[in-house]
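After this line comes chain A, so read on.
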Amino acid sequence: MTETVLSVAGLTVSYGSHVALRGIDMEARRGEIVAILGSNGAGKSSLLKAIAGLVGKGMEAQVAVGGKDLSLLDPHEIVEAGISLVPEGRGLFGDLTVAENLRLGAFARRARAGEPERLAKVFSMFPRLGERHVQLSRTMSGGEQQMLAIGRALMAAPDFVLLDEPSLGLAPVVTQQLFMTLRRIADEGTGIVLVEQNTRASLKIADRAYLMENGHIVGGGSAADLGADPAVQRAYLGLAGDGAAARQM
Partner candidate 1 sequence: QDAVRIGYAVSKTGANAGGATTTTIPNYELWVKEINDAGGLKVGDRQMTIEVVEYDDRSSSEEAVRSVERLATQDKVDFILTPWGTANNLAVGPIFDKYGYPQIAGTSVTDMAPKLAARWPNSYWLLGTGGSYAEGLVDLLVKLREEGRIGDSVAMASIADGFGIELAKAGRTALQGHDFKLVYDKTYPLGTQDLAPIVNEVKALNPDVFIAFSYPPDTLGLTDQARVLNFNPKLFYTGVATAFPLYKDKFGAAAEGVVSLGGIDPNDEKVRAYIARHKEVVGKEPDRWASFMTYAGLQALQQAIEKAGTLDKEKVNEVLRTGTFDTVLGQISFDNKSRQVPNIFTVGQWQDGEFVGLEPADHPGAGKLVFPKPAWPAQ
Partner candidate 2 sequence: MTALLEVSGLTKRFGGLVAVREAAFSVNEGEVMGLLGPNGSGKTTTMNLISGSLKPDTGSVRLEGRDIAGRRPHAIARGGIARTFQLVRVIDDMSVRENVISGLAFRENPLWGVSANVEAEKLLARVGLGGRGGVFAAELTYVDQKRLELARALALSPRLLLLDEWLAGLNATELDGGIDLIHSLANEGVTILMVEHVMSAIRRLCSRCVVMNAGAVIAAGETAAVMAEPAVISAYLGDEDD
């Protein structure tokens, strides 16, 4: 398959006077998982939202997929270009059923072919969605909604999936399955940008990772190296609740 790259250059995002992201450069390739680590407020969600076109004005950047400039496109055009986002807070259609949410996931023209197969895949990934396909998504439990959000994003047959804290609210066993599945999806040729608080687990499946601190990228490299780096461990793997960590709160 062609080597398409999702590249972000000089991304700056500000909410009114408040600047959330400054000159971010990053890239992700199809087939790899890129983890983004950072404490809260670092700007991880803003980064993903910016790529997905949700920030609108107040953003300046070069965002491109395989050379195609995305920075000025509307969210729906960006999805068509092959990037789909699982946003912070899930963004489900609460008053629509699980099935309808998933079908809408494949609304993109690029995704209409092979919709049934993908639906089957999602159902096998999260059986609960199959059992409840007629339930209103708003009435699903927290974790169930998380599953639906991920499933819906995959329905768009994306080249790149941006996941904002996908394991949020998932039971451990489901989380483990999810991470294994993500790895498999990547291996099948989809690029994954993963914002996770569950640093240890995400570093385990990621190929590379970026470190963010208040709006900047402060580091990065292969997941393995970072996982081994004591500094990173102290900052993100929180070895036991020492006072230092408490003061950081």
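These made the cut because all candidates are chains of the complex that A comes from, given by their letters.
Keep in mind that, in the parts below, contacts are C-beta pairs under 8 Å (C-beta built on N, C-alpha and C of every residue); 3 or more make two chains touch, one makes a residue touch a chain; residues count from 1.
Just so you know, these numbers come straight off a predicted model, no measurement behind them.
Novice: State which numbered option touches chain A in this complex: 1 or 2.
Specialist: 2
Novice: So in the complex, the part of chain A that touches candidate 2 is made up of which residues?
Specialist: 15, 18, 37-41, 45, 88-89, 128, 139-144, 146-147, 165, 168-177, 197-201, 235-238, 240-242, 245-249
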